[in-house]
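Shown here: the complex without one of its protein chains, the others still in place.
Up next is chain A:
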């Protein structure tokens, strides 16, 4: 968390992350790309496979860009869904190397 400035861009995830939310979520990530980002998952009630794809792809993209991606304030439901889908929450974040 130390490498993200308090004023960095944030993205609050909507409560329902199902099929219908995937396109909008992808759009959000694409517009925020190229800068450190804090993703707030505090409101998430439901997570579907397709939004998970977006989150995973976003993490990969941020890693490729060497930008930090953080996940804040995960709701119980979000963590449970990640566990069910076989994804550790830290797999969705990326810390930039201090040296870079």
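Going forward, contacts are C-beta pairs under 8 Å (C-beta built on N, C-alpha and C of every residue); 3 or more make two chains touch, one makes a residue touch a chain; residues count from 1.
Heads up, the rule we're going with is that contacts and distances are computed from a predicted model.
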Just by its UniProt name, which of "Sigma-70 family RNA polymerase sigma factor", "Chemotaxis protein CheA", "Oxidoreductase" or "Carbohydrate ABC transporter permease" is the chain not shown in this complex? "Chemotaxis protein CheA"
Hidden-chain contact residue, picked from the options A:12, A:61, A:79 or A:95: A:61
Footprint left on chain A by the chain that the document does not show: 18-19, 22-23, 25-26, 29-30, 33, 46-50, 52-54, 56-58, 60-61, 64, 81, 84-87
